[in-house]
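Note that one protein chain of the assembly has been removed; the remaining protein chains are unaltered in position.
== chain A ==
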Amino acid sequence: MVGAGIVGAACAYYLTRAGIDVVVVERGAVASGTTGAGEGNVLVSDKGPGPELDLAARSAGLWRELAEEVGGFEYEPKGGLVVAGEDGARAALEEFAAGQRAAGVEADVVPAGDLRGYEPHLSDGHAGGVFYPGDAQVHPMLAAARLLRASGAATRFGTAVTGLIRHGDRVAGVRTPGGDIAADAVVNAAGTWSGDVARLAGVDLPVLPRRGFVLVTEPLPPLVRHKVYTAAYVTDVASDSADLETSAVVEGTPSGTVLIGASRERVGFDRSMPVAVLERLAAQAVALFPALADARVIRAYRGFRPYCPDHLPVIGPDPRAPGLWHAAGHEGAGIGLAPATADLLTALLTGRDPVPGTGLDPAPFRPERFAEEAA
């Protein structure tokens, strides 16, 4: 397993439970990449009907199970509230929700007058909203660390994969400065950096970084009960624009801090933090919750989401390099999608038919789909 982010940790957990002997190789520490820069979103609300929603819905159920089986990562099934500013947006949101309901997602239309019942500190003037009881939140770093610990898998932290062992065409393990590790399968769970790992096998995996910032306030008395965001978030997530998009997602955490995400920009691995982006996130958060104006921001952090051109993750064996498997490219939804990804990968790797077991069709996530499109 290359990578000890949430996806690598979840894969290690499901694979070891299936009786597979796993070694996790991570160049940094546990959750030191994008997992450690996220908010811990487990969302069904932001996904329209299709393969990603199927994966998310299955994952939401698995997170509930993992909270019981493993625990210790602040799982909060708090639900999400999406609000629409005006009637046009409200109509679009309700139509979006109707499609989700048809796909089996719980989505309750909330009239404008009832919004305060969900969020007493919400600003005035919203046209309405939709409440999603299935949205949840976890502490992403603790989740990765606890799943990895519970897996019992061997770990090699601070160990970079510098090459792959090949037996003819076959990928038969990894090379590291600390020595070679032979394996029947190498799973690329390197997130935003998974394209680099694929390149070691001579295959192209079009995973690129999409920068995002999160603002963190000082600890506050409970002010925000659910995950709250505006309907604009959904269009931003699905957008193909390289420009900056911001649509605040506001949520409280068990430690009292309020997290405010999320900006999206395609600027490569540029680590600068433009104040203009922070200002816009702040303005949108205050527009949703005016009481937040007096809260002080004590920290901001950045992350680089791993995105694929079609916004779907890559899960499964790579026919171009037998022995190499991928579980990567989850963009901003890696925390939410990790358990179902791991479950699907485990079904495929152990030769189980995934459809009866997981209810998921692996076809939309095939690694070779991009090469086929190009051909």
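What we mean here is this: a contact is a pair of C-beta atoms (placed from the backbone, for glycine too) under 8 Å apart; a residue touches a chain by one contact, two chains touch by 3 or more; residues count from 1.
To be clear about the criterion, contacts and distances are computed from a predicted model.
J.: Missing chain, UniProt name, options "Probable chemoreceptor glutamine deamidase CheD", "FAD-dependent oxidoreductase", "Molybdopterin synthase catalytic subunit" or "Phosphate-binding protein": which is it?
T.: "FAD-dependent oxidoreductase"
J.: Any idea which of A:105, A:130 or A:278 touches the chain not displayed?
T.: From the options A:105, A:130 or A:278, the contact with the absent chain belongs to A:278.
J.: Among A:20, A:70, A:300 or A:371, which residue is in touch with the absent chain?
T.: Reading the full complex, the residue touching the unseen chain is A:300.
J.: Applying the definition given at the start, please give the residues of chain A touching the unseen chain.
T.: Residues in contact with the chain left out: 4, 28-32, 36, 141-142, 145-146, 148-149, 155, 157-158, 215, 217-219, 232, 241, 243-246, 255, 257, 260, 265, 267, 271-280, 282-287, 292-302.
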